[in-house]
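Beneath this line is the structure, given in structure tokens, with notes to follow.
Note that one protein chain is taken out, while the other chains of the complex remain in position.
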Amino acid sequence: MKYFVHFRFTLLAALVTLLLPLLVGSGSLATEVLIFALAALGCNLLLGYTGLLSFGQGIFFGIGSYTTGLALLRLQAPLLPSLLLAMLIGAAVALLVGWFAIRQRGTYFVMLTLAFAQMFYFLAYTMKDLTGGDNGLLDVPRPNLSLFGHTMLATTSPWQYYSFVAIVFVLVFWLLQRVVDSVLGRTLLAVRDNETRAAAVGYDITLLKLTAFVISGAVTGLAGGLHAMMTGVAPLSNIEYHTSEAILIMTVIGGTGNLFASVLGASFYVLIGNWLSTLWPRWLMLLGFLLIGVSLYLHKGLFGVAQALLRKFGVRPAADIADTTSVKEQHP
Amino acid sequence: MILKLDAVHAYYDKSHILQGISLQVDAGEVVTLLGRNGAGKTTTLKSIVGVVAPRQGQVWFEGDNIAGLPAHKIAARGVCLVPEHRGIFKLLTVEENLTMAARKEAAWQLQDIYQIFPRLKERRKNGGGQLSGGEQQMLAIARALMTHPKVLMLDEPVEGLAPVIVDEIVAQIKLIKATGMSIILVEQNLQVCMQLADRHYIVEQGRIVYSAGNAEFLADDSAKDRYLGVNLAA
Partner (left out) sequence: MSKPTPILSARHVSKRYGKFTAVNDISLDILPGTVHSVIGPNGAGKTTLFHTLTGSTAISAGSILVEGEEVAHLPGYKRVRKGLARSFQITSLFPNLSVRENLRLAAQGTRPLQALNPWRRPERLRAACDSAEQLLVRLNLQAVAERLAAELSHGQQRRLEVGMAMAGQPKVIFLDEPTSGMGIDDIGDMKRLIHSLRDTTTVLLIEHNMDIVMDISDQITVMQQGQILAQGKPAEIRSDERVRRAYLGSMITGGKA
């Protein structure tokens, strides 16, 4: 029973992957939800668990797209190595960005991530031979998942690809949940809560923040790689500021301090966005209102709303150790 | 009686700094608040002027309870705090610092200020940041006077200043006192306190533990040792 509690969120994540095909008509759209859920998870690890507000997640997403695109196009690499490479490069770039950005705190840290985001966008734009510049990398193939010449899982049709992405998603979610529940995860919470105190009891804050960055970069890079294969393009827009912003918004409206919340946030953003944009070109305004609402009243985001609803039905959701707003609500 | 504190309790977050302060100031009096570090002297001044809102107790000023009013409203009524570390506007000139605080009907005009603080007149075109520590302190006090306060509160006005400047400022405060101003002085320099004050209060752990007139305090060595020094045998 204890293990069920540990796994409850991973099971929920798996449930989501089973529900999406029932609710969503398009395989691509369902895949997009999971891809951005991964990106939001990476962002949440930094924001909700380490207390770092990064406006540069698009860097790792875009780099992941380019890396997988280049691996598939130029190196004719198979599926898994192409994605693993995206994770590796994503982690390496995150290490670089993190190393510089961490030297500052608060507003200046945020500005540095923003500055790096712009810098990488510019680099991607100018290094046309590598990235295709404005056009991006085109005709990115989508190989089947094969081992020793045997096709394990076909990825040709959108829904086939979805099932592959779903497996990757649940696996990564499980691993991240492990990380977040581990000693490392708890120590990151200490850094989030009170850096000075964490250092005073003996922790190397820089090392801990960098570790969070590296994991975030790997997961976000993976998401970018999956995205490139889904669309067949590694576009410039993936590394553009707008992507960083979108990932951040998904994370915040989902709710920080709980991994599953990021799945909710990404699902909401992608699905509602897709549905509303066909109805109303100014749907982003609605998102703006939601963001304002979350910032002012719904600090726990959509996840908090879900928890409140559960409570109304008599179900008491277990308190998450990473929760930060229960105190504020009691002591306004 | 122009100012009276009645069992005031104040907190910084959960830290219970003032644990029931009761004191009073009569019009035209100079009263000092003495005590060791952390006793609650500065917090008392802050709770009078409204920077820290008292959680319990009353602050009576000219017959009204001002506890809980926003600081700018309390200041507008004539309670003025010159904080520790001065807080002058470094980017403005001396004259600009002063005229910013000016009030039309005020008894204190620029000429009156310059009479008491001739140094400030000499340096009136200098930027605030170019003044020495002592001059900044004079400017801070002068600026407070420009708002025509009824009660002037000075938090450690001579801390860190050279003896000769201290003498100058003490003389200036005497001049201000002579105009009938009510003054509350927080100061750790006993010499300065005993030259200026009519009465002394000693604060310890957020409460008033001693109160006496100047002459009585001058003679009371045991009280000084007990509450301000380290010899607790008294």
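By written order: A and B. Residues from 1 in each chain.
Here, a residue touches a chain if its C-beta (ideal position, glycine included) is under 8 Å from a C-beta of that chain, and two chains touch if they have at least 3 such contacts.
Everything numeric here is computed off the predicted structure, so don't read it as measured data.
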item: Selected from B:Gln109, B:Asn189 or B:Ser211 as touching the chain missing from the view; value: B:Asn189
item: Which of A:Ala166, A:Val179 or A:Ile253 contacts the chain that the document leaves out; value: A:Val179
item: Contact residue for the chain not shown (choose from A:Ile205, A:Ile272 or A:Ala306); value: A:Ile205
item: Residue ranges of chain B at the interface with the undisplayed chain; value: 11-17, 19, 36-39, 156, 158-164, 166-168, 170-171, 174, 188-192, 195, 205, 224-225, 228-233
item: Chain A residues touching the omitted chain (full complex); value: 178-179, 181-187, 189-190, 193-194, 196-205, 207-208, 211, 215, 321, 323-324, 326-327, 330-331
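In this text, only the chains that are shown with their structure count from here on.
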item: For chain A paired with chain B, centre-to-centre distance based on mean C-alpha positions, whole Å; value: 55
